Structures are given as C-alpha cells and as structure tokens.
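Okay, handing you the structure first.
One protein chain omitted, others in place.
In this document, chain identifiers A, B and C correspond to the written order of the chains, with residue numbering beginning at 1 in each.
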Amino acid sequence: MKITYFAKTRELMGRDSDSIDFPTDIHTIDDVIEYLSAKGAPYDVAFEERNSLRFALDNELAQNDASINNISELAIFPPVTGG
Amino acid sequence: MKITYFAKTRELMGRDSDSIDFPTDIHTIDDVIEYLSAKGAPYDVAFEERNSLRFALDNELAQNDASINNISELAIFPPVTGG
Amino acid sequence: MQHIALQAKAFDAGEELRKFESKRLGAIASFSGLVRSENEIRALSIEHHPVMTQKALEKLCDITTQRYHLLGVTIIHRYGTLKLGEPIVFVAAASEHRKEAMEAIIYMMDRLKTDVPLWKKEIFADGSSRWIDQKQSDVERSSSW
Partner (left out) sequence: MQHIALQAKAFDAGEELRKFESKRLGAIASFSGLVRSENEIRALSIEHHPVMTQKALEKLCDITTQRYHLLGVTIIHRYGTLKLGEPIVFVAAASEHRKEAMEAIIYMMDRLKTDVPLWKKEIFADGSSRWIDQKQSDVERSSSW
C-alpha cells in the first residue's frame, strides 16, 4: 500500500510517501499506525501525537478505525489550517 | 420657517418646500403638522399617515414632539428605504 | 482609512477593494446591493437629502469603525435613476481577523436601511412608479444591534 504524508507529518517523516506491504493482521488505520510506530524512527516521532493525526483512504477522509481492505493509498496528515 | 419635503411626501405635496410664518402658539413639530393639515389640500393628504412621517430640524433627525423654537428649517419625509 | 461617497455615477467594487492597505490587515469583507428585477421593475430611483445623507453615512462609518476596531471602512451609496443590475450600495470593512470585518458589513447594511435618509422608488415599464415602503423586518433587524 502507498502511504502519503502531508504538511508537518511529511516534514517529520522526511519524505512524501512510503510503499509498504502490511502483514495480514493489519486491518485498520489504527493497526497501521501502531505497526509503523513500533518500527521506531521516523514513524514513532511523526505519529507521536496520535490524536492530531488525520487520515484519508484513496482520497476520502477516513476515521482511524476504518478498514484498509482494498485500499491502495493511505494519506496521513495533521488537522487542516486553510482559509 | 422653511419646510422641505422629500420622497413620497414631496410628491404628495407637489413641491419641494414651503416658507411659512407660524402663529405664536405653534411650538412643536406636532403643532406644525396639525396646523398645516387643518389647511386642507395638499397638506391633509400628504400628512394623512401621521405615524409614517419622519422629521429633521436644521438637518438633525427630530421626534414629533421636538420644539421648533429657533429652528430655520423643518424637513418632513417618510421612513427611509436606502441600502 | 475611511472612504465615504454619495454619488450618482457608478462605481467599481473591485477598485474600492484595492484601496485597503495595512500590514495588520488580514480580512476584508464587502457587500454590494444591486437593482434586482423584482415586481417587474425597469429601474430604481433613489432620492437623498443634500446634507443629512452624507452626515449619516459619515456617522455610520465612525460608529462601525469603533465598534469593530476596523483598519478601514468604505461606504458608497448612489442616488438618481439606476437600471436593472446596477450597483446601488457598496460597503466594505477591513480588520485583522475575519469575524470583525464580516460582522461590520452586516451591521452597516442593517443600519443603512433605517438610519440614513435615502428613499427608493420603483419604476415600471409603463412609466408608472411606486415608492418602496420601509420593511418591518429591516426595522427589527436594525434595532436588534
């Protein structure tokens, strides 16, 4: 699955995106975040403030408990500040 | 005293202004309206809807019970509808 | 910056918006009122008072500036005969934050409807005309501030 990062999350990650094949027991966005955070830097730092992360699955906003089944792209970013 | 008319009141009066010397027992705007209405047309028609008349004394908005003492101009007009 | 105009000629809202300038300025809100084809009218005739109208507009600008801590304010109101689609009134407010500028234009338009000596007459296709009555809803909205 492709994972894309935006804004502060992108800067903390030091890159725009990752391409990762997840184990079969990774079902939700929460699972992804936990799995990646356990890998250490830069994930643990970029995902430290879990409540401040927002997500999109294939370009649609999604909650953290949403399933990643059949999803090709997960976007991770902080709360928006436009306008 | 000069009396000026605006908008619908001016049209009902058929003229922009009058110059009238009032008797000494005419003290307030109310007195003026009553005195002129008693003269008949066009005053009685133009001033028929008393609650819909607004006034200004020497270019300052005034209530109907305001004194016309030392005033050189009384403006009479309907409620405003700008904006 | 305060810009007040009572004029017969048309104006350009965009040009007016470009006049605001301040480093502290973060927000500009504006409102334009136009002659609308209601009641099958062909034009609108607007009458003003030669002295009181200008004074009332100035007072409204002062009050609004103080009330909303504005960095700039504009009021333009036209008089004379205006055709369908023509602008009647333009108000704009500049401030640091959006809330003040937005509330200021609502406040100015509400007050304009009741506090400024201006009178509108509808002109119809057959040449007849009718003075517009003040709306009770406008009076209530204005007195709610």
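Here, a residue touches a chain if its C-beta (ideal position, glycine included) is under 8 Å from a C-beta of that chain, and two chains touch if they have at least 3 such contacts.
Just so it is clear, the structure is predicted and the values come from calculations on it, not from any experiment.
Engineer: Which of the displayed chains are touched by the chain that has been omitted?
Structural biologist: A, C
Engineer: For the chain left off this view, which of C:L6, C:L60, C:A101 or C:I123 is in contact with it?
Structural biologist: C:A101
Engineer: Determine which one of C:L6, C:A29 or C:I123 touches the chain that has been left out.
Structural biologist: Looking across C:L6, C:A29 or C:I123, the contact with the absent chain belongs to C:A29.
Engineer: Quickly run down the residues of chain C that touch the omitted chain.
Structural biologist: 12-15, 17-18, 21, 23-38, 84-85, 96, 98, 101-102, 105-106, 109
Engineer: At which residues does chain A meet the chain that is not included here?
Structural biologist: Residues in contact with the chain left out: 6-8, 10-11, 56, 59-61, 75, 77-83.
We take it that only the chains that are shown with their structure count from here on.
Engineer: Among the chains here, which has the CA centroid at the largest distance from chain B's centroid?
Structural biologist: Farthest by centroid: A.
Engineer: Residues touching two or more other chains, restricted to chain B: which are they?
Structural biologist: Residues of chain B never touch two or more of the other chains.
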